[in-house]
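One structure follows; several queries about it will come next.
One protein chain omitted, others in place.
Which chain is which? They are A, B and C, in the order written, and residues in each are numbered from 1.
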Amino acid sequence: VDDGGNLGLTTRRIETLSDGVFAIAMTLLVLSLNLPENTGQENFHDLLSGQVHVFFAYVLSFLLLAVFWIIHHYQFKRIKRTDRVLLWINIVILMFVALMPFSTSIVGDYPSEPLAKGFFDMNLFILGLLFYVNWRYASGQHRLIDPNMPREKIEQVARKALVIPIVSLLSFALAFLITDYSSVPYLLIPVILYLPYFRMSGSSVS
Amino acid sequence: VDDGGNLGLTTRRIETLSDGVFAIAMTLLVLSLNLPENTGQENFHDLLSGQVHVFFAYVLSFLLLAVFWIIHHYQFKRIKRTDRVLLWINIVILMFVALMPFSTSIVGDYPSEPLAKGFFDMNLFILGLLFYVNWRYASGQHRLIDPNMPREKIEQVARKALVIPIVSLLSFALAFLITDYSSVPYLLIPVILYLPYFRMSGSSVS
Amino acid sequence: VDDGGNLGLTTRRIETLSDGVFAIAMTLLVLSLNLPENTGQENFHDLLSGQVHVFFAYVLSFLLLAVFWIIHHYQFKRIKRTDRVLLWINIVILMFVALMPFSTSIVGDYPSEPLAKGFFDMNLFILGLLFYVNWRYASGQHRLIDPNMPREKIEQVARKALVIPIVSLLSFALAFLITDYSSVPYLLIPVILYLPYFRMSGSSVS
Partner (left out) sequence: VDDGGNLGLTTRRIETLSDGVFAIAMTLLVLSLNLPENTGQENFHDLLSGQVHVFFAYVLSFLLLAVFWIIHHYQFKRIKRTDRVLLWINIVILMFVALMPFSTSIVGDYPSEPLAKGFFDMNLFILGLLFYVNWRYASGQHRLIDPNMPREKIEQVARKALVIPIVSLLSFALAFLITDYSSVPYLLIPVILYLPYFRMSGSSVS
């Protein structure tokens, strides 16, 4: 039954690969920051301030990847076993994590292009959805989690995983309406995650 | 005899370096995705859709590296000791893993060039063959594996390692016949790996 | 109370992600070293020596990131628990660590541009300040550290964390006065850290 064990891939192994890909993707975001060559014709101050969009995209992506990294550990703290399906869900997750530096760089380079913003939002939407699928698969019929985990708690983790997909879908829609401000919904994420509905009931959790 | 121990390099050490190189190579694949500079003359939608080959190459390489990563752990779960030969087989494996971002980028940049496709297929062929050699060396005369591992099981692991070399050789041949569709055989890998002939007999394996 | 535990993020987890980001950022610094294309028109010796500023920036940034890495472990050796605030302080720390290759490359490319130097110094100032905040938050009311840690020792760790912010602020001011030599204060860091005032009293520490 525990196919993952057969493959020699425990949850710890998947977490190690994931930590690596997350750390590298977060650090590679910096490659989207690129000043034009020094042509001597332009003012350095103008060069830097012309990159404000790029800096904003860098900060936003870094923090969103950090949120996903936290969600990853949050789910894997509760997942006790792995199987082949979970393994491949996670590989596809990592594929979209590794794509983030690209999505970030096009948003920075084409700040007023709806399609660029849309591509970025779609990347985040799929990533968020995959985390939801990851948890639904692992927790369905208590497949890979603690068999005694109460239904209520399973739902809390699932709700938490839905925040980013919903926000990025909203941002996706805005990309084609008010391109320049379409990323505003992402600022809501910390607010939403602290609403009582999404919070874990801290006192009852060890 | 256990030269690897003398070097201070246990199988765990090799696995750690390998995990690092795999994670980095998989994440560096994203560098092959590069939109041309914003010249203002071209339509962004055309720019993105002109990159379809590059996206396909990214996804294919990412999933193939993931398969190799799984095979790596699959073999190393069964390898109990290391020696100098195994160490160097693995270093050459990592050299071809690290080459993948380059092979992927030329396939994406020159999609209709038979030699580019051939280079990519050759990279995968050599990588696959090295995994086969890795296992044959480790399991020959039960050199570095559990002395009680049955012959039948050793052969199963070896068969599994042959799937990618055979598929990539087929793809290599097609590269010079039908360049645009020469990567199709790779889609067969998951199908083949689930044929009873290649599957581990799940029930008898702990 | 120990929200970090709830998230499944122990201090060990944060240290692992941090080690990854530090190692990658330190190695990515090398990307700021870039010889111009071989045009055949210029003397190679001139090309290399034209990069002296870039090499200096590389060495300086590498050593400063190493100092921050040491400070990170120095603080986390004393931090026993994590919570949500500490987690996010550390994520922002990593965001400014990951920014260092960019700051380094602009200092190398625009060596006589006060704003480029200033940007680099600001990056270091914020990074240093965040480490100070990290420690103040963790040690305030012995929040996340050993409850028996003496007041005197807490202050020593805090003093140590103030060295880089002060030096980089000085360097920031010099950037607009004597741009070419504004990095000189950084050479004082090792000297300062060995002054008795900043040194840990080695004998009384296990």
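By our rule, contacts are C-beta pairs under 8 Å (C-beta built on N, C-alpha and C of every residue); 3 or more make two chains touch, one makes a residue touch a chain.
What you are looking at is a predicted structure, and each value in this text was computed from that prediction instead of being measured.
S.K.: Could you list, sorted by label, every displayed chain in contact with the chain left out?
M.R.: Counted over the whole complex, the chain not pictured touches B, C.
S.K.: Touching the absent chain in the whole complex: find that residue among C:L35, C:V52 or C:I178.
M.R.: If we include the chain that is not displayed, C:L35 is the one touching it.
S.K.: Since one chain has been left out of the picture, which residues of chain B touch it in the full complex?
M.R.: Missing-chain contacts on chain B: residues 1, 3, 5-9, 13, 16-17, 20-21, 24-25, 28, 31, 87, 91, 94-95, 98-99, 101-102, 105-106, 109-110, 113, 115-116, 119.
S.K.: Considering the whole complex rather than only what is displayed, give the residues of chain C touching the chain that is not shown.
M.R.: Residues of chain C in contact with the hidden chain: 19-20, 22-24, 26-31, 33, 35, 38, 44-45, 48, 58-59, 62-63, 66, 69-70, 73-74, 76-78, 200, 202, 205-206.
One rule holds for everything that comes next: only the chains that are shown with their structure count from here on.
S.K.: Just to be sure I understand the contacts, which chains border both chain B and chain A?
M.R.: none
S.K.: Quick check: superposing chain B onto chain C on C-alpha atoms, how many degrees is the rotation, to the nearest 5?
M.R.: Result for this pair is 180 degrees.
S.K.: Hey, how far is the Cα centre of chain A from the one of chain C, in Å?
M.R.: Once rounded, the distance between the two centres reads 26 Å.
S.K.: Would you mind listing the residues of chain A that make contact with two or more other chains?
M.R.: Each of 20, 24, 28, 31 in chain A touches at least two other chains.
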